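Every protein chain except one is present and positioned as in the full complex.
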Amino acid sequence: METALFILFSAVAIISCLLVILKKNPLISALFLVLTFICFAGFYVLLQAQFVAVLQLIIYAGAIMVLFLFVIMLLDLGVKQARIFNLFFQKSLGVIFALGFCLFLVSHFGRRLIPGRKGDLPAAVVEAAGNSETFAMVLFTDYLLPFEIISILLLAAVIGAVVLTRKKL
Amino acid sequence: MWVLLIEIAIILVKIGVVVGIMFFLIAYLSLAERRVSAFIQDRLGPNRVGYFGLLQPLADGAKFFFKEDIIPRHVHKVLYVMAPMIILVPALLAFAVIPFGNTTTIFGRPIQFQIADINVGLLFIFAMATLDVYGLLIGGWASNNKYSLIGGLRGSAQLISYEVGLGLSIVGIFMICGTLRLNGIVEFQTAALAGFLPAWIPRWNIFLQPLAFVLFAIASLAETNRIPFDLPEAEAEIVAGYHTEYSSFKFMMFPMSEYANMITWSALAVVLFFGGWHLPGVEHLPLPEFIRGMVYFAIFWGKTAFFLFCYLWVRWTYPRLRYDQLMKLGWVFLIPVGLLNTMVTGIVILLLQG
Partner (left out) sequence: MSTVPISWYLIVSAIIFTIGVIGVVTRRNILVVIMCIEMMLNAVNLTLVAFSRFLDSMDGQVCVFLVMAVAAAEVAVGLALILAIFRKRETINIEDINTMKW
């Protein structure tokens, strides 16, 4: 059951990722990316990380991609005209190196991994206390400083976005 | 093996019941809206088709079924057809985590009156509300029409602005109840309010968080695109906004999804603030288990129906907000007051525990 769901989610995710980079219309690319993010939420649920799954849906599929769609609709981008010069050689060189990188990663991860240092929160303990509760416990004790810094970062991003889009700069 | 099949059969029956009730309510909510609007405006509504007009939704459905389904030439065909589906699915899916009854024992096996008891249930409903934005955006853009595009952009900007206010308004409830599971929130509210008050006053969140309820009511009116927040789709303002170019069945799915959203948010208001399926005296009545389950089921839907009536009531009570007033209300009023509510709740919890 879990294997079947994993294969379904990964097939849909990989195919929509390919369609993101292959389609000419950026709006269609954005919609396929939304489908990819929904598949990722499915992956997180399979990995028993339900809080991260709904966060993925709310933040990525619900806020970031809506922002992308706004910008695409406001900029009124269509399928652009062909350029004067063709970059086929550079693009194919890039693709070949990227595929080599992928081959390296896959061959490394496909082998038997050296087990890392295990933490002290096995799945049974997490499920007894609840995923969100353990998440909050770890976030607000071990990771409190990054949490505070992230809030300042988000404040800086909000101010930056508002300042950059004012009419008179 | 048999156990798995029985589990799947029970879930399918629950899904059938919920979807059946949702579609039944959506159909009769359109009739109820017309009758309630009529009574508020001192006239009668549709009352010719059947007694009190009760067969009117069937007549409307037949009319829509026989209307010509036009796909204009200038639209983006795939997205045009997909947009009504995209907006309907999350609205229906959000109801999967709402508990509409107690855990009843039927034929010797305990059945939870809830389709999926996820432990991040409330955030799941927010995720579905967030995904609802895509239907508006894609419907507005695919229609290839200036008014539709502006209506779609305004509608989705309104939705994402009020989501923040909505999230902040119920953080206080998480803090008090200590859980994100909707079943857990309902069980929290079944206890008594305080030691010095009579025991039949339950610990409903409306008594503990009244300001949050006001914020939640305003934000959920905006989330479902109801008046006073329905500028993106008003006929007098923007030629019906993002569903200008739609006809017959595809058009019908837009109001259907609006009613489905209304039902979901009313049910959520009942579950979060008014105790869900719980009423103080019912657990002391000597009833057989099955009848008690049905009583709780009826209590839940009764409370939800009251809130749906409130949605319909507000429609003809307040004027429509202009778009900049709407955005100002969402960002300048709801978010600071929500943060204030969260802060005060946190301080009170800390003082009461210490």
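The letters A and B name the chains in turn, as written, and every chain counts its residues from 1.
Simple rule for what comes next: a residue touches a chain if its C-beta (ideal position, glycine included) is under 8 Å from a C-beta of that chain, and two chains touch if they have at least 3 such contacts.
Since we're looking at a predicted model, the values are computed, not measured.
Within the entire complex, contacts from the absent chain reach the displayed chains A. For chain A, the residues touching the absent chain in the complete assembly are 2-3, 6, 10, 13-14, 17-18, 20-21, 26, 29-30, 33, 36-37, 40, 43-44, 46-49, 51-52, 55-56, 59-60, 63-64, 67-68, 71-72, 74-75, 77, 80, 83, 91, 94-95, 98-99, 101-102, 105-106, 109-111, 113, 115-123, 126, 134-135, 137-139, 142-143, 146-147, 150, 153-154, 156-158, 160-161, 164-165, 169.
By our rule, only the chains that are shown with their structure count from here on.
The distance from the centre of chain A to the centre of chain B, each centre being the mean of the chain's C-alpha atoms, comes to 29 Å. Those residues of chain A that touch chain B in the shared complex are 27, 31, 34, 50-51, 53-55, 57-58, 61-63, 66, 69-70, 73-74, 130-132.
Touching chain A in their complex are the following residues of chain B: 79, 118-120, 123-124, 126-127, 130-131, 133-134, 137-138, 141, 149, 153, 156-157, 160, 163, 179-180.
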